[in-house]
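The structure appears below as C-alpha coordinates.
Left out: one protein chain. Kept in place: all the others.
For chain A:
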Amino acid sequence: MENYTLTINGKKQEVSAEPDMPLLWVLRDLLNMKGTKFGCGQALCGACTVHLDDVAIRSCSLPISEVGAGNITTIEGLSEKGDHPLQEAWVEHVVPQCGYCQGGQIMTAAALLKQNPTPSEAEIEAAMQGNLCRCGTYNRIKSAIQTAASR
(Lines give C-alpha, C1' and ligand atoms only; values in the text may rest on other atoms or scores of the structure.)
Protein backbone atom coordinates (compact mmCIF):
# COMPACT_ATOMS: atom_id res chain seq x y z
CA MET A 1 0.00 0.00 0.00
CA GLU A 2 1.17 3.51 -0.81
CA ASN A 3 -0.07 6.87 0.41
CA TYR A 4 -1.33 9.37 -2.10
CA THR A 5 -2.61 12.91 -1.92
CA LEU A 6 -5.21 13.66 -4.54
CA THR A 7 -6.97 16.90 -5.35
CA ILE A 8 -10.59 16.06 -6.00
CA ASN A 9 -13.19 18.74 -6.68
CA GLY A 10 -10.79 21.29 -5.21
CA LYS A 11 -10.25 19.36 -1.99
CA LYS A 12 -7.09 17.54 -0.94
CA GLN A 13 -7.75 13.89 -0.05
CA GLU A 14 -5.32 11.41 1.52
CA VAL A 15 -5.71 7.79 0.56
CA SER A 16 -3.65 4.66 0.89
CA ALA A 17 -4.07 2.15 -1.89
CA GLU A 18 -2.24 -0.37 -4.00
CA PRO A 19 -0.47 1.56 -6.79
CA ASP A 20 -2.35 -0.27 -9.54
CA MET A 21 -5.81 0.50 -8.17
CA PRO A 22 -7.71 2.46 -10.81
CA LEU A 23 -8.90 5.92 -9.86
CA LEU A 24 -12.49 4.70 -10.34
CA TRP A 25 -12.26 2.33 -7.37
CA VAL A 26 -10.36 4.86 -5.31
CA LEU A 27 -13.27 7.25 -5.78
CA ARG A 28 -16.02 4.70 -5.29
CA ASP A 29 -14.62 2.34 -2.66
CA LEU A 30 -12.11 4.38 -0.70
CA LEU A 31 -13.67 7.84 -0.85
CA ASN A 32 -17.32 6.79 -1.08
CA MET A 33 -17.96 9.06 -4.07
CA LYS A 34 -20.53 7.07 -6.02
CA GLY A 35 -21.35 9.47 -8.85
CA THR A 36 -18.65 8.01 -11.09
CA LYS A 37 -19.87 4.69 -12.49
CA PHE A 38 -18.36 1.38 -13.51
CA GLY A 39 -19.46 0.09 -16.89
CA CYS A 40 -16.68 -1.90 -18.53
CA GLY A 41 -13.35 -1.39 -16.77
CA GLN A 42 -11.60 -1.21 -20.16
CA ALA A 43 -12.02 2.40 -21.35
CA LEU A 44 -14.75 1.22 -23.75
CA CYS A 45 -17.92 2.81 -22.38
CA GLY A 46 -17.20 6.14 -20.71
CA ALA A 47 -19.40 5.59 -17.64
CA CYS A 48 -16.42 6.33 -15.40
CA THR A 49 -15.41 9.62 -17.06
CA VAL A 50 -13.88 12.32 -14.84
CA HIS A 51 -11.68 15.31 -15.60
CA LEU A 52 -7.98 15.41 -14.95
CA ASP A 53 -6.99 19.05 -15.35
CA ASP A 54 -10.05 19.71 -17.51
CA VAL A 55 -9.41 16.78 -19.83
CA ALA A 56 -11.93 13.91 -19.89
CA ILE A 57 -10.33 10.64 -18.87
CA ARG A 58 -11.61 7.14 -18.13
CA SER A 59 -11.01 6.64 -14.44
CA CYS A 60 -11.36 2.84 -14.73
CA SER A 61 -8.11 2.73 -16.66
CA LEU A 62 -5.96 5.21 -14.79
CA PRO A 63 -4.02 3.69 -11.88
CA ILE A 64 -3.80 5.92 -8.83
CA SER A 65 -0.01 5.92 -9.10
CA GLU A 66 -0.31 7.79 -12.41
CA VAL A 67 -2.75 10.47 -11.31
CA GLY A 68 -0.05 12.78 -9.99
CA ALA A 69 -0.74 16.27 -8.76
CA GLY A 70 -3.46 17.16 -11.27
CA ASN A 71 -6.91 18.39 -10.36
CA ILE A 72 -9.58 15.74 -10.55
CA THR A 73 -13.17 16.79 -11.13
CA THR A 74 -16.03 14.32 -10.78
CA ILE A 75 -19.74 14.74 -11.54
CA GLU A 76 -20.30 15.67 -7.88
CA GLY A 77 -17.90 18.59 -8.29
CA LEU A 78 -18.79 19.79 -11.78
CA SER A 79 -20.83 22.62 -10.26
CA GLU A 80 -21.57 23.64 -6.74
CA LYS A 81 -25.34 23.66 -6.98
CA GLY A 82 -25.89 21.26 -9.82
CA ASP A 83 -26.39 24.21 -12.15
CA HIS A 84 -23.66 23.74 -14.74
CA PRO A 85 -25.21 24.75 -18.08
CA LEU A 86 -25.00 21.14 -19.21
CA GLN A 87 -26.73 19.86 -16.08
CA GLU A 88 -29.49 22.37 -16.61
CA ALA A 89 -29.82 21.51 -20.27
CA TRP A 90 -29.89 17.82 -19.33
CA VAL A 91 -32.90 18.35 -17.09
CA GLU A 92 -34.58 20.62 -19.62
CA HIS A 93 -34.30 18.03 -22.39
CA VAL A 94 -35.06 15.22 -19.92
CA VAL A 95 -32.09 13.36 -21.35
CA PRO A 96 -31.76 10.44 -18.90
CA GLN A 97 -33.60 7.18 -19.16
CA CYS A 98 -32.04 4.79 -16.65
CA GLY A 99 -29.44 7.44 -15.94
CA TYR A 100 -26.50 5.15 -15.35
CA CYS A 101 -24.34 6.47 -18.19
CA GLN A 102 -25.34 10.08 -17.78
CA GLY A 103 -22.71 11.30 -15.31
CA GLY A 104 -20.04 10.10 -17.68
CA GLN A 105 -21.81 11.66 -20.66
CA ILE A 106 -22.02 15.02 -18.91
CA MET A 107 -18.34 14.92 -17.91
CA THR A 108 -17.25 14.18 -21.47
CA ALA A 109 -19.51 16.92 -22.79
CA ALA A 110 -18.20 19.41 -20.21
CA ALA A 111 -14.61 18.75 -21.24
CA LEU A 112 -15.62 19.20 -24.87
CA LEU A 113 -17.29 22.57 -24.24
CA LYS A 114 -14.34 23.78 -22.25
CA GLN A 115 -12.10 23.10 -25.18
CA ASN A 116 -14.55 23.99 -27.92
CA PRO A 117 -17.45 26.16 -26.71
CA THR A 118 -19.36 25.95 -29.98
CA PRO A 119 -18.88 22.46 -31.38
CA SER A 120 -20.47 21.40 -34.66
CA GLU A 121 -22.71 18.33 -34.77
CA ALA A 122 -19.83 16.27 -36.17
CA GLU A 123 -17.52 17.51 -33.43
CA ILE A 124 -20.07 16.56 -30.78
CA GLU A 125 -20.40 13.09 -32.27
CA ALA A 126 -16.65 12.64 -32.41
CA ALA A 127 -16.16 13.75 -28.81
CA MET A 128 -19.05 11.67 -27.46
CA GLN A 129 -18.41 8.43 -29.30
CA GLY A 130 -16.51 6.91 -26.39
CA ASN A 131 -19.60 7.15 -24.18
CA LEU A 132 -22.12 4.37 -24.61
CA CYS A 133 -25.77 4.67 -23.71
CA ARG A 134 -27.64 1.38 -23.83
CA CYS A 135 -30.96 3.13 -23.30
CA GLY A 136 -30.35 5.14 -26.46
CA THR A 137 -30.45 8.76 -25.33
CA TYR A 138 -27.91 9.92 -27.93
CA ASN A 139 -30.16 12.42 -29.70
CA ARG A 140 -31.21 14.16 -26.53
CA ILE A 141 -27.60 14.26 -25.36
CA LYS A 142 -26.72 16.02 -28.58
CA SER A 143 -29.58 18.49 -28.22
CA ALA A 144 -28.65 19.23 -24.61
CA ILE A 145 -25.04 19.90 -25.55
CA GLN A 146 -26.19 22.25 -28.32
CA THR A 147 -28.50 24.04 -25.88
CA ALA A 148 -25.74 24.45 -23.31
CA ALA A 149 -23.31 25.63 -25.98
CA SER A 150 -25.74 28.27 -27.15
CA ARG A 151 -25.86 29.92 -23.71
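For the reader, a short list of remarks on this structure follows.
As a working rule, a contact is a pair of C-beta atoms (placed from the backbone, for glycine too) under 8 Å apart; a residue touches a chain by one contact, two chains touch by 3 or more; residues count from 1.
In this text, contacts and distances are computed from a predicted model.
In the listed set "Arginine transport system permease protein ArtQ", "(2Fe-2S)-binding protein", "Isoquinoline 1-oxidoreductase beta subunit" or "Glycolate oxidase iron-sulfur subunit", the entry agreeing with the UniProt name of the missing subunit chain is "Isoquinoline 1-oxidoreductase beta subunit". Of the candidate positions A:Thr5, A:Ser120 or A:Asn139, contact with the hidden chain is made by A:Asn139.
From the options A:Ile8, A:Leu52, A:Cys101 or A:Ala149, the residue with contact to the unseen chain in the full assembly is A:Cys101. Although one chain is not shown, part of chain A still touches it, namely residues 1, 18, 20-22, 25, 28-30, 32, 34-42, 44-45, 47, 74-76, 78-79, 82, 86-87, 90-91, 94-103, 106, 124-126, 128-142.
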